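A single protein chain has been omitted from the complex, and every remaining protein chain is retained in its original position.
Read from first to last, the chains carry the letters A and B; within each, the first residue is number 1.
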Amino acid sequence: MNLSSTNIEGLGVRPAARRPAARSNAAVVRTRRLAPFAFISPTVALITVLTVVPIVMVVGYSFMDSAIVAPNPVFVGFANYLKVLSDPTFLLALGNTFVFISLSTILHLVIGLAFAMLLNTSLLSDVTKAIFRVVYILPWLFTIAVIAVVWRLIMDPYGVANYILTSVGILNQGVNWLATPGSAMGALTFINIWSGYPFFMISLLAALQGVPTVLHEAARVDGAGWWQRFRYVTLPHIRPVIISMAVLDLIWTSQQFALIWLTTGGGPLGATEMLSTYTYKQAFSSFEFATASASAVIVLLLTMILAFFYVRQQTVRD
Amino acid sequence: MSDVTVRHGRPNHWLKAAAFTGLVIGALYAGLPVLWMLATSFKGNGEVFAVPPKLITPGFSLDAYTAILTDPARLRFFMNSYIVAIAVTLLTLLTAMLSAYGFSRYEFPGKKLINIAIVSVQAVPPITLVIPYFGLMVALGLYNTYPGLILTHMVFTLPYAIIMMTAYFNTLPRELDEAVKVDGGNAWTALWRVLVPISVPGIVAVGVYTFMISWNEYLFALTLTRTDAMRTVPIGIQLLMGQHSYEWNQMMAMSILGSIPVLLLFLLFQRRFIGGLTSGAVKD
Partner (left out) sequence: MSMRRRGGPRLLATLGTAAAMVVAMSGCSGPAPGGGPTGEVTIEFAQWWEPELPAGSFAGLIDEFQKENPTIKVKLLSAPFASTQQQMVAAAASGQLPDVVGLDGAWVSDFAKQGAIADLSPLLKADNFPEDQLASQVKVNGKTYMIPVVNFVYPLFVNNDLLQQAGVSKAPTNRSEFLDAAKKISALGGNVKGWALPLDTAVPNGIQNDVMSWVWASGGSMLKNGKPDVTNAQVKSGVEYVKSLYDADVVAPGALTMKEQDKVEKFTNGQVGMVIDSLAHITLIKKNNPSLDFTVAALPSEDSYTGKRGIPYASWGIGVSDKSAHKAEAAKLVEFLMGKDVNAQLSTLANGFPGNKTASPDFSKSDPLFKTAFDIYQAGYPANEFVGLPKSDHLQRTFDEQLQKTLTDSQSVDQTLTAVQSEWASVF
């Protein structure tokens, strides 16, 4: 496993080789050694106090019997983990989360890339593109609570979506998008895609702008068509961005809670129950902080696998 | 891409039309829900569910906006959001630039471990941290204060900011630093006098991103505040969802108003923003 270099490291810079020999006295060496720690200390302090400490507390709860609710919780080893892993609802939530984050990420990517390429085309004027650019980032501007409520309104059985679909004749009668077990996950994913693609689009747009024109021209001279140019010139160039965005998106989407809670609450019939809603219900309505913590730690471990791939991908990129 | 694609006259028209149609379809997808939000903000509360749905109803009025803009408590939410988001943006940028410089220009023991930790922090599901976090904030005396909210938001914005800033600094040649040092400067002056000024597009990109995250954050802003004096806009919007009914028009009006500063920020910086967001990542 090559972890010798991550994205945050220098571009193959080896400080020792560059240090001017004349300044190599003891004091300078000590400063040199301490300087990077001074630079990163605010970050390390903040992250230690505000995330490492609470995470350690959560891990602690996960090994206790009735953590928080009882005055003297007892150490129970992995009992809570066994309980969570044998809970069918948890396994359902795990499966749903997998479907939700995969679909969301793939479609974020496809739509984000499609929009980015439209906005990057040389066929249209800069003003036209600037206007559409603003329209396209609109979904990014709203807080998730409002996105949930607006889409509930639109997807209501008598809402505007069903009205349009029935007037045009696509549907015979309105569908309860969010209340029918068969369509709830699709509807929820649709909303999540809407709210999340702009970030992809913007990042990919920037990446596309970095594709050297020379390469395209060369390919064109060689007789390559649109698809071949996309496949062999554009795609390889933006691949690093795509991969890192995809991994980040998988992590971010797996943490989506407010949107699910405010639209379906995990229902109907558990069709949209996710790890985030499962954990929330355990803690805030069943008062099972111990099992909630165990579930949280499992989620954390799963997402850390993703984080690990992210770091490794960044390594490969450098 | 330059205009070299324009080679043949006729097919270009078709392509242009196709591209334009694609853009319009995309814009409908992106914009219609927002249009519906806007329309709802002008409706009377009873008209929201009118059948068939109408974009503009007889009860069209600006009352919802008036109600929000004349209510000191709501204006306070906006002020709180500005204070928090601006402070988060500035402090995140400052902290991220320092760390990014450390990561970009030095080798030191534990660097990889810290790198992995910083990346992994993003993988922590925030919902799981609510309970211990609450206790921690109370213990630190930061519950229901601006610093509590600011530091919390920084936990979410810092990792991405550091990753992007480091990538950006990595694209700048080390010779720049060395030149400063030869002229009698040190690492500190190299960072602030040379690297930072060149990195402005990247800084703007990270700054806008950070501002947006903080401005729209909901879960911790809800859990870590308990008085109207500390609440932010997303919570203010949620307050309009009562136990029994929604104030539809005000809720929509408030979110429209809330989106304006972010939109202005985007308009103001969009050239640099789009240039900066991946100029660090794509450095071939």
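Just so it is clear, contacts are C-beta pairs under 8 Å (C-beta built on N, C-alpha and C of every residue); 3 or more make two chains touch, one makes a residue touch a chain.
Because the structure is predicted, anything quoted here is derived from the model rather than measured.
Novice: In the whole complex, not just what's shown, which of B:H13, B:R226 or B:R271 touches the removed chain?
Specialist: Counting the whole complex, the residue in contact with the absent chain is B:R226.
Novice: List the residues of chain A that touch the chain left out of this view.
Specialist: Given the touch definition above, chain A has residues 23, 25, 27-28, 31-32, 34-35, 38-39, 42, 68-71, 156-158, 174, 176, 178-181, 184, 261-270, 281, 283-287, 289 touching the missing chain.
Novice: Can you list, in ascending order, the chain B residues touching the missing chain?
Specialist: Output for chain B: 45-46, 48-51, 83, 87, 91, 94, 98, 130-131, 134-135, 138, 141-147, 150-151, 181, 184-188, 222-223, 226-230, 235, 238-239, 241-246.
The definition used in the following text is that only the chains that are shown with their structure count from here on.
Novice: Could you please state the distance in Å, as a whole number, between where the Cα atoms of chain A are centred and where those of chain B are centred?
Specialist: Going by mean C-alpha positions, chain A sits 15 Å from chain B.
Novice: Once bound in the complex, which stretches of chain B touch chain A?
Specialist: So the residues of chain B in touch with chain A come to 1-6, 12, 15-16, 19-20, 22-23, 26-27, 29-31, 33-34, 36-37, 40, 48-49, 51-53, 95-96, 98-108, 111-112, 114-133, 135-136, 151-152, 154-155, 158, 160, 162-163, 166-167, 170-171, 174, 178, 187, 212, 215-216, 218-219, 233-234, 237-238, 241, 246, 248, 251-252, 255, 258-259, 262-263, 266-267, 270, 273-279, 281-282, 284.
Novice: If you look only at chain A, which of its residues touch chain B in the complex?
Specialist: Residues 3-4, 6-11, 13-16, 18, 33, 35-40, 42-44, 46-47, 49-55, 57-58, 61, 68, 114-115, 118-124, 128, 130, 132-146, 149-151, 153-154, 156, 158-160, 163, 194, 198, 202-203, 205-207, 209-211, 213, 216-217, 220, 237-238, 240-241, 244, 248, 251-252, 254-255, 257-258, 275-276, 279-280, 283, 289, 292-293, 295-297, 299-300, 303-304, 306-308, 310-311, 314.
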